[in-house]
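One structure, pasted below without further comment.
Only a single protein chain was left out; the remaining protein chains are all shown in position.
Entry: subunit A
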Amino acid sequence: MGFFTRFLIPNPSPVIYTSMVAIGVTILLIVFGLTHFKKWFYLWSGWLTTVDHKRIGIMYLIAALLMLFRGGVDAVMMRAQLAVPDNKLLDSQHYNEIFSTHGVVMILFMAMPYIMALMNFVVPLQIGARDVAFPRLNAISFWLFFMGAMLFNISFVIGGSPDAGWSSYFPLAGNEFSPHVGTNYYMIAIQIAGIGTLMTGINFLTTILKMRAPGMTFMRLPMFTWSSLVTSVIIIFAFPVLTVALIMGTMDRLFATKFFTITDGGMDMLWANLFWVWGHPEVYILILPAFGLFSEIIPTFSRRNLYGYRSMVASMVFISIYSFFVWTHHFFTMGQAAYVNSIFSITTMVIAIPTGIKIFNWLLTMWRGRIRFTVPMLYSIGFIPLFTIGGVTGVMLAMSAADYQYHNTMFLVAHFHNVIIPGVVFAVLGAATYYWPKMFGFMLNERLGKWAFWFLTIGFCLAFFPMYITGLDGQARRIYTYSESTGFGPWNMVTFIGTVLMAISFFLIVYTVYYSIRHAPKDVGQDPWDARSLEWATHNPVPEYNFAIIPQVNSREAFWDAKYKGVELFKGDYEKIHMPNNSGSPFIMSCIFFVFGFALIFSIWFLAIIGLIGIFTCMALRSFEIDHGHYISVEEIKETEAKYGGVNK
């Protein structure tokens, strides 16, 4: 292949040309805007070099929303293609690329960063800390994730996207059956983002173990922090498996090793095993923090403490361990012995028990409470019945004999969307609304938010419930077309309509933000929801150092007790505060990673070597750097506190 021909996409279409133009125009507009408003310096010093966990959280949030849009456009295109039998909107290749990138983007570049956004923003505030344990590492994590995501997204216009599904099973994903560079993108981009995630796990584990305010024992940790702790542990155990699997896959594709090939002793099932040894815990990495968020929102808007705190914690710890013992349920049909399937069938069903406990604890938290139907609470209420349906269909799938009939069908697709959308997407949308005033200092419009919620919920039901039916009627997943005689047509049309409603809700959410920026009052106080945990004891927006004085925790709901029982939270006097310095090196190093990844994908070896040298140079420079951070003086603290509407003691 000539040097340039490999950058061409294998099967161009008008859709792709249009998006190329759109991407080009957007980039030009951004560059023009930044120059026109003289914001380059602000962007660099305020954001690109920041090590502040709150700003990193906000950047994660923006990236996640962008990716939600990208993945959502993919979803609409897929459902439009399937809306009527024998549709000619997309061809097979294009459809395959779309569902593969949709899956990857939604799981790894939308749900993950959205969770990371909330963890970054909330956890240090909840435990009364001034930052995470390793602030600069945190910046590297974010930028590696971001560069991985960008690298993955350019595949659409340079060289072609992966087309072997988000699970990328070999041998289909090997060179023999996927000769163009798509799967290289998959291997390398996910690898880069995954390294960032692994570092986040280490960072948050350390933060929660080491940086808690005095008096915050484990049994006083807020539930979202507990879930983040457990999640960090899962990340630390699961992500190395992904790293290794991706390295092996990359070796097969770039260096002709034979780990997963058909011939020469390769083992295609090894990939499936490694992938799901990571992949199953991964869904708990997403859902446990979501559970944590619901456990913050529901008590606040029920005006009650969380029911069964201890059993909530215990069930989470139990799930985290058990999530590593069920991966085989993703391939009951691979022909292992009946007793193997039986064992994994049972371990899988057992996970339903702790999950059920949590559902009932939330219900019992609302019981005898004082329920306010705010937008975050609506998402939490909608979550309960929908997630229950998703959960019980999960138990149905876990019965291996029956799974022989559900596997690889729309029934499965309906199930996992039924847990992931009410579970994760509702949680992060609700939580973003909940924490919005903390992040940005104003509230999102409630009325518009409710409209968005209803569009999303009704759209969701229309989009996914019919899939249970067509699945049982024999509609396999990942087919790009079907004939009239199958009778799937009407149901798929309903699904398409539901998808459109969900797309409308996305635009409503964006509009809510826009509308609220213009019309919402700018002064909402530090605790607009009358909430219960420590993050609400900070000013709005939160100053750089979070807490002028580190809080003294005496109970599970320290802030609530401070408000209503007169317990003193902030004791003592101001002292100078030590904070880390901003640094450009995480951003620069990640940019080099991007180049390095790009070079590997296209086998441009000299550039790869330069990239590698660049990465090591960055690391070496860092080790010679002397940077002790800086101090914020007492004077400055007093000034800031006064500005935020009085000293908060």
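Methods note: contacts are C-beta pairs under 8 Å (C-beta built on N, C-alpha and C of every residue); 3 or more make two chains touch, one makes a residue touch a chain; residues count from 1.
Everything below uses one rule, namely that contacts and distances are computed from a predicted model.
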{"item": "Choices \"Protein-methionine-sulfoxide reductase heme-binding subunit MsrQ\", \"Quinol oxidase polypeptide II\", \"ABC transporter permease\" or \"Cell division protein FtsW (Lipid II flippase)\" - which one is the UniProt name of the chain not shown", "value": "\"Quinol oxidase polypeptide II\""}
{"item": "Residue among A:Asn120, A:Asn138 or A:Thr393 touching the omitted chain", "value": "A:Thr393"}
{"item": "Residue touching the undisplayed chain, where the options are A:Ile353, A:Val510, A:Ile613 or A:Ala642", "value": "A:Ile353"}
{"item": "Full-complex contact with the absent chain, from A:Val283, A:Val340, A:Val567 or A:Val634", "value": "A:Val340"}
{"item": "Selected residue (touches chain absent from view) among A:Phe465, A:Tyr511 or A:Phe570", "value": "A:Phe465"}
{"item": "Positions on subunit A contacted by the hidden chain, ascending", "value": "92-93, 96, 163-165, 169, 171-172, 177-178, 262, 265-269, 272, 302-305, 307-311, 331, 333-338, 340-342, 345-346, 349-350, 352-353, 356-357, 359-361, 363-364, 366-373, 381-382, 384-386, 388-389, 392-393, 395-396, 398-405, 407-409, 457-458, 461, 465, 468-469, 472-474, 476-482, 486-487"}
